[in-house]
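Step one of this worksheet: look at the structure below.
As you look at this complex, bear in mind that one protein chain is not there, while each of the others sits in place.
The chains carry the letters A and B, assigned in the order they are written, with residues numbered from 1 in each.
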Amino acid sequence: MTTATANMSEEIVKKAPKGRSLWQDAWIRLKKDKLALVCLYIFSFYVTLAILVKLGLIASNWGDTIGKEYSPPSLESWRHIFGTDIFGRSVLMKTIYGAYISMTVGFVSSMIAVPIGVVLGSLAGYFGGWIDDLITWFYTTVSNIPSILLILSLALVLGKGLTSINIALGLAAWVGICRLIRGEFMKHKEREYVQAARSLGGGHSRRIFVHILPNVLHLVIVNFSFLFMGAIKTEVILSYLGLGVQGVPSWGTMIDEAKLELARGVWWQLGAATLAMTVVVLALNILGDALRDAMDPKLK
Amino acid sequence: METNPVLEVQNLQTAFKVEGGEVVAVDDVSFSVRPGETLGIVGESGCGKSVTSLSIMRLIPNPPGRIKSGKILYNGKNLVDASNSEMRKIRGNEISMIFQEPMTSLNPVFTIGNQIMESIILHQKLSKKEARVKAIDMLRLVGIPAPEKRVDDYPHQLSGGMRQRVMIAMALSCNPNVLIADEPTTALDVTIQAQILELMKDLRKKLNMAVILITHDLGVVAETCDNVLVMYAGKVVEKGTAEDIFYRPTHPYTNGLLNSLPSRNKEANQGRLQTIPGMVPALSNLPKGCRFQDRCNRVQTKCREQEPSLETIQASHAAACFNPVKVGSA
Partner (left out) sequence: MFNFIIRRLLYAIPIIIGIALITFLLFNVVGGDPVLQMVGKHATPQVIEELRAEMGLNRPLPMQFVDFLRQIVTFDYGRSYSSKRDVLGMMIQAAPVSFTLAFPGFIISLCLSISASLFVAFWRGTLVDRVFVVVSVLMISVPSLAYILFGQYFLAYKVGLFPISGFSFDPTQVFSYIALPVLIWVVLSFGGELRFYRTVMLDEINQDYIRTARSKGLNERVVMFKHVLKNAMIPIITSVLIQIPFLITGALLLESFFAIPGMGTQLIDAFNTSDLPMIKAQVMVFSILYVVFNILTDICYSLVDPRVTIK
């Protein structure tokens, strides 16, 4: 009887699915979602373009005149696909350069926002007490300033240009992550596994970084795509308002130029910038939703 | 003495669409209940008890779920074919249901009176004033103190036991012929459990209802049920009268369930509780043959090849097993 039971449970163990981490599980689920995969490829394509521009391999000659001013899109050469602008420059090249600006802004500003949000959120949620009070006061204060005003103000005092946009967007975007991580830490620090780590003598930093943080980091990934998207959208508005990048093309400045061109029937600059931006924002939107679903432990 | 059954379920099969296929949650389930009788449906969580009850109410969320085949005869009328508006006239009026979670089953933003009155006004066409009087009567019937005051309370102002009483009042407000109680006491304290069960027993007698009591708690079944249906992984593995099940269990699963009950004078236990090893198999990944094979201590080669069907043992007693437990050998 006992051996029979033992054999049985062994068999059951064998039949049970192999233990997979949340990340592997999420990846498997994401891979099943064809649409999300396509979006991931689209996003990777934009990132690749941006890297190539950064390395000076493409679009470094965006300022070259390739033909007459305002020539409409044609198949004359691949650089004429989106036509030319007021100086006869290739709109396609400008759009690609704009992608580089957008990707940079999305990436750098998220890279500023995420560490600030994660560190402050972890400290507040983990330690509680006056540390929590102070950090909560700080992020409540920042979140009470309408974000467009905060971003515009930061961009103004930091001076025009890409760097200041990055910093402005980053400094305005950490609040959401901070609030989220704080909440998760408060939940997790009472859980058994953290209590167990404490009873085994794990110090504060060990408990924060080794035990809790990996369990809440997936939320950051999901948020990352939304942060990225928000940064792209805001950069376009800032550049349009003249507070953004200077001297190089961005989707925002292209749309600004298009404002005057439209009356002359020149629609291709607006079209190219809009198309490029819509596609990547759409991809990030869908990807963000898919990531959220894939990483939701409740669905396991 | 023998009356016709008020509700008869024949070969019910309910399935859910899942990623890459379909899972049959309730497979070939049949039973019937007569007025004034209580039928217990027993099994572990995930065995299809709740899906069975929701199927009767036609409340299976669709999509992804649907009743694939079978009949649900209520006073001879097949509910599987009934239109939505016909079903609405039956729900809450002729067949009522009490749910497991009294904490979340009441709408938090309406008073309990409002929620009880809702079905009275709907089905009995009473005025608001009359419905309120009736709602207070119902609250009194289920033993809520000071019902005239309580009727204006919101759910969060009541304890779990009180909320379950409110659920019962709501379910009984239109004098239904059938009451389905899905784990009505699981979420409650033991003392409150006994009160609620006693209340249900009382009301059943008073109102001559048929009751379907869904539970995983055999103690509850022993106290209240006339007939019992034991379900495992979507199938009925044994059915019979309460005596059949408790004194002459035949299926190894029923036997295992009974042995896992603490008892005051079961020498066979030698002071230790027995458990059934392993877990219920996933419905999407059922083994060939008997569904209980991997956890069964009486498993034979045949069990891994063929699926046993319900075989009658005696008048009302039936079990689905190739190697049944002999009475007394347990």
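Quick note on the criterion: contacts are C-beta pairs under 8 Å (C-beta built on N, C-alpha and C of every residue); 3 or more make two chains touch, one makes a residue touch a chain.
Worth saying up front: this structure is predicted, and the values here are computed from it rather than measured.
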**OP:** Identify the residue among A:51, A:86 or A:145 that touches the chain left out of the display.
**Re:** A:145
**OP:** Quick one: say which of B:5, B:92, B:256 or B:278 touches the chain that got left out.
**Re:** B:92
Original post:
Of B:23, B:122, B:194 or B:310, which one is in contact with the hidden chain?
Top reply: B:122
**OP:** Check each of B:22, B:44 or B:101 against the chain that is not shown and name the one that touches it.
**Re:** B:101
Original post:
So that we can see where the missing chain sits, which residues of subunit B does it touch?
Top reply: 57, 59, 63-64, 85, 87-93, 96-97, 99, 101, 104-110, 118-119, 122-123, 154, 156, 167, 170
Subject >> Residue numbers in subunit A that touch the chain omitted from display >> reply: 137-138, 140-142, 144-146, 148-150, 152-154, 156-158, 233, 236-237, 240-243, 251-252, 255, 258-259, 262-263, 270, 273-274, 277-278, 281-282, 285-286
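We take it that only the chains that are shown with their structure count from here on.
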Subject >> Centre distance in Å when subunit A and subunit B are each reduced to the mean of their C-alpha atoms >> reply: 49
